[in-house]
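Every protein chain of the complex appears in place save one, which is left out.
Note that the chains take the letters A and B in the order they are written out, and that residue 1 is the start of every chain.
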Amino acid sequence: MTNKHNPAALNTGRRPLRGAGINLFYLPAILILIVFTVWPLLSGIQLSFTNWDGYSPTKAFVGLSNYLTMFKDHNFGTVLVNTLIYGVGSTAIQQVIGLGLALLLNSRIKGRNIMRAIIYLPALVSAVIMGTMYYFVFQYQQGALNTLMVSLGLPRVVWFDKPAVSVAIIVIINSLQYVGTSMIIYLAGLQGMDHSVIEAADLDGAHGWKKFRNITLPLLMPAFSTSVVLNLIGGLKLFDVIQVLTGGGPGYSTNSVSTYIGLTYFSNQNAGYASAMGVVLFVIIAIATTLLNKGLDRLGWES
Amino acid sequence: MTSAIRHAEAASRSTDTTGKGNGKGGRRIGHALAYLFLGAMIVAQLLPFWLALSAASKPSTDMSSTLVPRLHDIAWDNFTTAITQGGILTAVGNSVIVTVCSTVLVCICGAAAAYPLARRKTRGNKLVSAGIMSLMMVPPLSILVPLYTLMVNTGGVNTRWGIVLVTVAGNLPLAIFLYTAFIKAVPESIDEAGMIDGASRFMIFIRLILPLLKPVTATVVIMTSVGVWNEYALSNYLISDPGKQLIAPRVASFFAMQSSNLGVGAASALIAALPIVIVYLFLQRYFIAGIAAGAEK
Partner (left out) sequence: MNKVVKVIGAACCASMLFGLAACSGGGSSAGDVELEFMTGMATGSTQLKAMTKVVDAFEKENPTVKVTLVPGTSSYESDLKVRLAGKNAPDLWNTHGWSRDRYADFLEPLQNRSWAKDMSSVIDTAIRKSDKSFYALPLDVAVTGIIYNTTVLDKAGVDPTAISTWDEFDAACKKIVATGANCIAASGKDNWTVGNIADYTASGMYTEAQLKKLKSGSFDEASYEKAVTPIYQWARNKYFNVDYTSATADDVAKLAATDKVGFVIQPNSFAQSVQSYNADTKLGLMPLPSAVGDPYLVTGEDYAIGASKTGKNKEIALKLIDFMAEPANMKGLSDTTGNAPAISGVEANIGQLKDTYDYWVDEKKTQTYPIFDRVYLPNGMWNTLCTTTDGLLTGQSNPGNAASQMKTSFESLYGQD
């Protein structure tokens, strides 16, 4: 950053510009966040050390027992694995398809604006509603897919019969809904590129895959890291789509940590344990994102 | 579409002059596959909306496939029921007020907060940045009950300021993230020029930086307004008064535990989605530009 400084401005400009007083600008935002997010979060952490049932006025301190329960609860293992599949799976799919779409829709195709809007459309609708709409696709009797199967002379399929298939369908649906966000970020990356670099590459005779691999891809690194981080956070917090499509079933087999927290908090009346799982989920997402950011930074430096 | 294909073919021919014979065919197959992929994606993204329209066109006694809409005798009842009994229009009005207020506040607070975080990179500020980012990862259910209790105690339940402040808090971290990335790409020489002219930091921000933030503001406006418009979990609890209820919980009230009327539900979902889609179509151009400028490092 310092190399951007105009040396002539150093004497007059630098000191006041970098003074601590400038921090006053973030005071309103910080205040709002402390009151409406940090404070409730801390109270939530406090609840994780109690046996509260989630609604009655009484609760007792139980120390770390909620955290220990997690190791014994084999359902927690299942939902943790599911959460990682939802997070990593949809992030991967979104990057591949999102980048592909961005490359196609960055060229001078006729009607590209309307196509971009269509791809982004599902991201504008709430996940609950999109989930309900996708249910129309997979429904057994009246669903779109089974209508096609029948018209092709094939038997109807119970799409959410096997947990593994259900998890895969949820990953695909979540990816499709937010693939538009990745596409937009990559489009932005493509449009923000320094054209002189690309022209230089053209002059050097770099074409097709080689040009893409050596020139375009490295320049897209910032877009890549933004997109991956946003998708990963969204995927690891996945809640609504699961709730609408499978309700977490059969059994607990398609729950994510988030939906399992919901079940535990309200249906099983174990708010203390649910809060403890919330803390663990928060820590997992934070660690995953930090590691990822570090890794992406290194990748960015190398290329 | 056809002209695009012709263009692509022309391009492939021109670049192929030095290539070997079979490269041309391979390229053409590649193009065909690319368009196939694009076509498939567009069908996949439109299919759920088609099905929702189809479901909304049928009365509950029509149990035919959702793939085929009922064209001969559209059940307009579904739409009129959604509007009259569901009070969808009132809810849309409420949501517009809350969304506009939250979005404006998020833009103001977010841009202001991003300025020092992008310019004054002390260890403390880096920590503040990381802290704000980490708030994006808070699972909503972890804070739901404490937040609700807080709002009850401060009298913020069933008030517009309550839901506005809560949604502002929910959307600020992403806004700050986007604004910070953008301001980092704005040369510091602009600030310094202002300093030389003797302007205060506040005036520099208002007069010199703010006008440059237009593209990224479009991005923040879209992200935030979509977020607030679709917010369900918190607004469901914070606003229970049907006269003040927001659109997302309103649509959900068509899907109760035992009997849900999918036709009316689909109709109300479509009405609910319409305003935000219109806003998006107006802002799409700036939306990409806003992220683009921020992505340059």
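Just so it is clear, contacts are C-beta pairs under 8 Å (C-beta built on N, C-alpha and C of every residue); 3 or more make two chains touch, one makes a residue touch a chain.
If you're wondering where the values come from, they're calculated on a predicted model, not measured in any experiment.
When the full complex is examined, the chain removed from view is found to touch A, B.
In the complete assembly, the contact with the undisplayed chain comes from A:158, out of A:81, A:158 or A:287. Contacts to the hidden chain, counted on chain A, fall at residues 53-57, 135, 138-141, 156, 158-161, 163, 245-247, 249-253, 262-263, 265-269, 271. Remark: the residues of chain B touching the chain excluded from display are 60-61, 63, 81, 85-86, 97-98, 100-101, 104-105, 107-108, 144-145, 148-149, 151-152, 157-161, 164, 206-207, 210-211, 214, 236-237, 240-244, 249-250, 252-262, 264.
Criterion: only the chains that are shown with their structure count from here on.
Averaged Cα coordinates give chain A a centre that lies 14 Å from the centre of chain B. Only residues 1, 3-4, 7-8, 15, 34, 37-38, 41-42, 44-49, 51-52, 54-55, 63-68, 109-110, 112-117, 119-121, 125, 128, 132-143, 145-147, 149-150, 165-166, 168-170, 172-174, 176, 181, 184, 187-189, 191-193, 195-196, 201, 205, 226, 229-230, 232, 248, 251-252, 255, 265-266, 269, 272-273, 276-277, 280-281, 284-285, 287-297 of chain B touch chain A when the two sit together in their complex.
The part of chain A that touches chain B in the complex is made up of residues 1, 4-6, 9, 12-14, 16-26, 28-30, 32-33, 35-41, 43-44, 47, 54, 97, 100-101, 104-105, 107-111, 113, 115-130, 132-134, 136-137, 139, 141-144, 147-148, 176, 179-180, 184-185, 187-189, 191-192, 194, 207, 222-223, 226, 230, 233, 236-237, 239-240, 257-258, 261-262, 265, 271, 274-275, 278-279, 281-282, 285-286, 289.
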